[in-house]
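Report on one structure; see the data block that follows.
Removed from the display is one protein chain of the complex; every other protein chain stays in position.
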Amino acid sequence: MPDTVRINKLLIANRGEIAVRVLRACRDLGIPTVAVYSDADRKALHVRYADEAVYIGGSRPAESYLRKDVIIQAAKQTGADAIHPGYGFLAENADFAQQVIDEGLVWVGPSPRAIAVMGDKQQARTAVTANGVPLIPGTPAGLLDDDLIAAAYEIGFPVLIKAVAGGGGKGMRAVHDPKDFAESLATARREAESAFGNGDVYVEKLLVGARHIEFQILADMHGNTIHLGERECSIQRRHQKLVEEAPSPFVDDELRRKMGEMAIAAARSVDYVNAGTIECMVDKDKNYYFLEMNTRLQVEHPVTELVTGVDIVKEQIRIARGRPMTPQENVMKPRGWAIECRINAEDPYANFMPSTGKINTMITPSGPGVRVDSGVYAGSEITPYYDSMIAKLITWGETRSEAMLRMRRALAEYTIMGLKHNIPFHINLMNSFSFIAGQVDTNFVETRFSMDTYEDPPTSQDLETAVIAATLYAHRKRQLASQVVGPRQRDASNWKWISRWERMRK
Amino acid sequence: MPDTVRINKLLIANRGEIAVRVLRACRDLGIPTVAVYSDADRKALHVRYADEAVYIGGSRPAESYLRKDVIIQAAKQTGADAIHPGYGFLAENADFAQQVIDEGLVWVGPSPRAIAVMGDKQQARTAVTANGVPLIPGTPAGLLDDDLIAAAYEIGFPVLIKAVAGGGGKGMRAVHDPKDFAESLATARREAESAFGNGDVYVEKLLVGARHIEFQILADMHGNTIHLGERECSIQRRHQKLVEEAPSPFVDDELRRKMGEMAIAAARSVDYVNAGTIECMVDKDKNYYFLEMNTRLQVEHPVTELVTGVDIVKEQIRIARGRPMTPQENVMKPRGWAIECRINAEDPYANFMPSTGKINTMITPSGPGVRVDSGVYAGSEITPYYDSMIAKLITWGETRSEAMLRMRRALAEYTIMGLKHNIPFHINLMNSFSFIAGQVDTNFVETRFSMDTYEDPPTSQDLETAVIAATLYAHRKRQLASQVVGPRQRDASNWKWISRWERMRK
Amino acid sequence: MKYVTILDGESYEVEIDKDGKITVNGEGRDVDFLALSPSLYSIISDNRSVQLVIDDADGTVEVLMKGRMYETQVLDERALMMAQRRGGLGSSSGDVQAPMPGLVVAVPVNVGDAVEKGQTVVVLESMKMQNELKSPIDGVVQTVTASAGQSVNKNDLLVTVTPPEE
Partner (left out) sequence: MKYVTILDGESYEVEIDKDGKITVNGEGRDVDFLALSPSLYSIISDNRSVQLVIDDADGTVEVLMKGRMYETQVLDERALMMAQRRGGLGSSSGDVQAPMPGLVVAVPVNVGDAVEKGQTVVVLESMKMQNELKSPIDGVVQTVTASAGQSVNKNDLLVTVTPPEE
């Protein structure tokens, strides 16, 4: 039986919305917080909301958020006795977890061994197979290019090239035609090398028309391991999730029971403790395969929170303290429906190109059934140093259709100006018949969705309103330009200009 | 059995947060919306969020939001077939309700007769007494000043002077000492005359140390009348509610059962249909008295929504359509706890003086368990024409203490700049031991709470931080002032100034 | 630059050198002070992160921090000397101005009346509420420019009170 420890102060080794999310949980628990920040983040919301904030270096992650020693030093210096890693950065770094524990601090996460095993795709496959978990056919890691191409032929195209160290779609490429294999392999290795410092990849069978469905696991030090039901994450682009929901419109009680048992078996294969996620692919015939385990808090955890009533971050802290977790049973009957849209600084009209800049106007949606997890505000700067997700918009409803209607409403309310973002993408997605019907797979966005065509075309009134607005805009701009006085006129009345300038300063 | 009618488009005869709240419900139901607006509200959020918006006149309520004919004309003109009145303005105007019905539109509210009876304090007392509802001892309406003073002596001081047409604390005065009676009476009559065009008042016994507790009623056209449990509204100042919670820390199951039955009996006494609220006073010995019935949606309805899961505005629309309401049983076991803080543009450091101005910065709290119902945004103007409530912050928790911790957190996150507001009041209230212990009555804020004293005094570190900040602020301001160039220097380089001015314009 | 800053009757000597380094009563402080928006500031000092609303009026710098108001007076050397010569710090003004547009309902004082700090001198109706404007100081009513029934604009001077002769 583990000892219960106190957490007197907690350091969050992260930034952005997830740092704010963890801060909020600590506030709700009455635990004082320490934020860490880079040069680019002095004005960031997590720094503003934390009780203490420690500067840890330059804007690039390698200069700050990835510096293990500096972060541990920040905890020591402020008297923090626990570290929550969020997701990304050092969250799945077993060495860091070990270092935290060796320094006598509480690590809010699973054991370094569980992180290491699940972080290595091959070790993970070996571990879960021992517990009877089904896998997608694939190769081991460490093969040379020639062996990989041979294996790909053996598995049969289409195949997926995946980075051994990967996550979040980086270093991942689908190959449908054998002739594209060499080029895709090179790109995947390059991306993996650049993102993780490790260019090793492996190949596995690509399931066509399959869904990405994952199970939320919670496990405490008292031997309890449960699942909180599934999340549907098939709305992806280039293997990056864009929309998640809970429950999945595809999962019935029987499939939930079977997959849930499998997910628990997978977690138990590494004696998992704390919150984690079992990612699976599910084909049209409801065959399911273990993809990987994410040994951390997941971006999309809020949809599970809204349909289970469990505050997953609070439970993480509770579990890390050695206490029994609050929920004790698998969630077989989620309450209502929740949908999350990831709000990214990416231009859906320009191939989802990331956008940087300063947010000059922001109206955040609220009201019944709406939650926003965000790390930005009007006045904050989106820099090129970190990933492009700036907020998560989550809605809840009694039914899937109520959750969708609320999401449409919330998206219409959400106003973010100053940079390009993907809210228009989400608005169009929520109007797409396939999405409304829940008929999606992981290729839906890339192959069956477009920002240029609408199932419900604009009315002539819409077109006319756009024309009028564009014309008035151009007209005003032209008038404004004609009012700009030329240099000769300016000299006449210096004083007027000065007073005008002074008025501007106020 | 009533016919079910369709609502194809709904007009909201209101402004501010409650107009936004009703708009959101319509959006969630897929019903197109029409907003109405005055000169002052062209940029208001309810105008931005509605599908259609009709200009109805000048900024003063009498020139716009109180113009019955113009509002009904706006509905006709846009093809709206239903009107939701929100609260305030015409919400409890029986003539307006009748006019709406006579025009063949759906009135989202109770019958004109129920409004009329409950709107007249004396008729209301007569009606509910017939159903065995207990009343506070008091006088009838229409008495002259001399008769009122005589009656006051008979009832026994302290007494309360109340406007017959009143609501929201206007035209209401507590009198503890007989010698103050005449002056308070004059003030109450003057306020009532100015607020409602009716200076008639009556006198009733003032219960000392009593709580304000109210029950939410829902009743449909199918003969169902239920309550959704109580709200505790004792945190008031000058009879204006500032904080509400559900459930009440004072109400046990037995009291809830008894008061709930009484509330249903009161509603049934006027054959009430739609959402309404029975306001009661409850003394220390759990004696309870009917105060009045509010025949409309209540400002504080969200706390009930959060602990019952019922969307009251959606139910109002459902009921108005003649459909059976969704909840069919009294709510005897609220789920968790909810607290609402009214965010008012009032300066708690200057006797709660209302404040006007433009909001230049706003960060709205969010995350788990937080809801904000607001009608403002950064850039919107708070004018002197309407009441000072600009938003409602509502938090939910499994327990009262979790809801309070979340409220503290949300208040700390809430940033509104550009005018004075009462968030500092709420922060201090949430730290007050009496509030934390739930030991409050309707006089708590005025008699036992202060913004100048803290139960937990500032640390020397806090004091020093304030001193450093103040000094740096003054220092910078001084430096800035010394940089303003004198007129002689300006002439030298006209071009520099122009380009500077042009940069400013961007 | 040397300042004396007064809070709750206590004086703090604050020195800010050209590089922005700060000492308080002679002890060095590590302070990162940043404007987030007009009136809104962030301080990180010895790792403590605090958000503050700062405004000034009539020589007082008001700092609102974690829901608490700290009223300070920041005096540079010249101001300190002048204040000491005047024989006291921070005597406040007796002007009563309209805090917002509204309608004057009543003016319950006359020129020459002795009034106490906190005594109502004007009743102003605005935002559907009757607001009682109080005298900021003990003293004598010097001028009354407001009258019942009059509409006034924000910052209009309504009543002035002067301190009693000593």
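So that you can tell them apart, the chains are marked A, B and C in the order they are listed, and the count of residues begins at 1 in each.
One rule holds in what follows: a residue touches a chain if its C-beta (ideal position, glycine included) is under 8 Å from a C-beta of that chain, and two chains touch if they have at least 3 such contacts.
Small disclaimer: the values here were computed from a predicted structure and weren't measured.
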Seminar exercise, completed: The omitted chain touches A, B
Seminar exercise, completed: Contacting the left-out chain: of B:Arg15, B:Arg48, B:Lys170 or B:His475, that is B:Arg48
Seminar exercise, completed: Touch assignment to the omitted chain, from A:Val208, A:Met332 or A:Ala466, lands on A:Ala466
Seminar exercise, completed: Logged for chain A, residues touching the omitted partner chain are 170, 187, 190-191, 194-195, 347, 349-351, 353-356, 360-361, 384-388, 411-412, 415, 417-418, 423-424, 426-428, 431, 451, 454, 458, 461-475, 477-478
Problem set entry | Sites on chain B contacted by the missing partner chain, in the whole complex | 34-35, 42-43, 47-48, 50-55, 77-78, 379
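To be clear about the criterion, only the chains that are shown with their structure count from here on.
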For this session: Name the chain whose C-alpha centroid is farthest from the C-alpha centroid of chain C.
Result: A
Exercise. When B-C is set beside A-C, which has more C-beta pairs in contact?
Worked result: B-C
Exercise. At what distance in angstrom does the C-alpha mean of chain B lie from that of chain A?
Worked result: 38
For this session: Starting from the mean Cα coordinates of chain A and chain C, work out the distance between those two points in Å.
Result: 47
For this session: Specify, in ascending order, the residues of chain C that touch 2 or more different other chains.
Result: 36-37, 48, 51
Seminar exercise, completed: Note: chain B residues in touch with at least two other chains are 361, 412
